[in-house]
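Every protein chain of the complex appears in place save one, which is left out.
Coming up: chain A.
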Amino acid sequence: CAFGFQQRSGRALWQLGGHLRRLCTPTGARFVGDPKRTQGLERVSQPSWKGIENKDRPTYTVDPDEDFPDECDALVIGGGAIGCSVAYWLSRQVNCNVVVVERDPAYTRAASPLSCGGIRQQFSEPENIQMSLFGSQFLRNIKENLAVFDLDPPDICYAPHGYLVLADEANAETLRTNNQAQRKLGAKVDLMSPEKMKETWPWLNVSDIALGAFGTENEGWFDPYLFLQALKRKAVSQNVKFVVGELLDFEFSMQRYVKGDLSFEQERLKAALVKCPDNLVRNINFGVVVNAAGPWAGHVAHLAGVGDFAGKVKLPVEPRLRYVYHLHCKEDLFPTPLLNCPSGAYLRAEGPGGHYIAGLRQSVFVVSLPPHAAKKAAAATPGIDAPFIQDVASGLHLRRDGFQGDFVTYVNPPPPLPVDQLSESAVPDEPECNGVDLEPDYDWFDKQVWPRLAHRVPCMEAVKVRNAWAGFYDYNTFDQNLVIGRHPFHENLIFCNGSSGHGIQHAVAIGRAVSELVLFRQYKTIDLSRMSFERLQTATRIRETGII
């Protein structure tokens, strides 16, 4: 019903505006193909992404195709981790037609495979903590959840190690409060004093650290590309149709709502115009469309008229570049013999900490030096027990990769404090991003990452950069948190964007939440109503404090 009791604030205001609405679109043109739209009209300002040329909504000739799904119940735009997760949960719970549109099936520029793939519960917002707990429970049982009949169960190379969040004096109180919130929700995170941290990890410099929080359970890192493939494979086995194509535009239909004397007309999203690899444009009629386009969600929202005729508030999601570096750090204090016994046993040293790994086919044994020798050796390099270090003050992330002394590091510069006086795009030290190029910058490592790294882990002054890559964050410029929910004007447009670096760990929970929105019109598992689109209209920031 058009006058239902649901979140109608946006629509109600729009309706009260009445004929004033026409002032918003200069010529009163409303849908694709309406010649009034482009008459004497200056170009609507769009973010200029190189590679996606500016359009002023030309008309397209739609070519029919028998094999192409021209209608579906739910259309998901973007086939990344969040898009595949939405498709998986939707098709799992009900027998509806779900179509996922993904323009790059190789995922060369997608955010999901280029991320570091960590999952942690150390957030300050309860929704984020709950989403991470749900995700970690899902990943723990992933062999059960995403197993497709007759194929091997999926393996995401999950490494169960905790995150260590370091806070200086300014952030110590925030960390304590966050820790209480996390424990209340069931996350197992321990607070550690600098002395305790120095004792556990002697190679860590904690001279300027006041407090640390170490997650003992449900945290770790995994391979995000394998996770994406597992989700996609399971979705395909549940009859989700994956379509290769780029979203060009939406088609609208004029919907007339009448109650008594009042009536108004409104554009309603009807179909998506998709350009297929054979350069032909086809349309997909949908009942509901989910925007899971990741870093380019802002552009997709713009195509739907968000920020234009569907309300003045835009979706503030844009791609931001993050460089990730693969380091090698190893000091040869102990020789590394490889002992091979005739019976098939082998023994090799693992790092200079005096640890050895011995094996006999499937049996695994771990042996170590006597305590006094081990302590002497362990003071230098981070060993196998290195947690995923996150330094809040400097924005440094560091984790171990494999067992040969390799590490992966990146810097996520935090927005400067205080929160309330922050301007939306004035974040210092951000690399320039044009939404297309993914070339890592090695000078950035020398300028931004290496000083922070050498300060935190002294032995990494002599570190060697083996490799680097760059990836996009789907960065929410407003408050760096998820925007999820229906749009107030377009009832059948659902957002799940703007996770700003946490998308891969929240993908499972986001998919479930969106599927509940589609099916039940309310959240059933985790209540994410605070993170709705309306907080952008009322300018209420939900920002993580003390967490990067």
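In this section, a contact is a pair of C-beta atoms (placed from the backbone, for glycine too) under 8 Å apart; a residue touches a chain by one contact, two chains touch by 3 or more; residues count from 1.
Operating definition for what follows: contacts and distances are computed from a predicted model.
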"Replication protein A subunit", "Eukaryotic translation initiation factor 3 subunit C", "3-methyl-2-oxobutanoate dehydrogenase (2-methylpropanoyl-transferring)" or "ATP synthase subunit s, mitochondrial" - which is the UniProt name of the missing chain: "ATP synthase subunit s, mitochondrial"
Full-complex contact with the absent chain, from A:Y107, A:F134, A:Y158 or A:F533: A:Y158
Residue of A:Q180, A:S193, A:T216 or A:T540 in touch with the missing chain, whole complex considered: A:T216
Which residue of A:D70, A:E246 or A:D385 touches the chain not shown here: A:D385
Touching residue (missing chain; options A:K188, A:R233 or A:H328): A:K188
On chain A, residues whose C-beta touches the chain left out of the figure: 140, 144, 149, 157-161, 188, 200, 216-217, 220, 341, 343, 345, 347, 355, 357-358, 360-371, 378, 383-385, 403
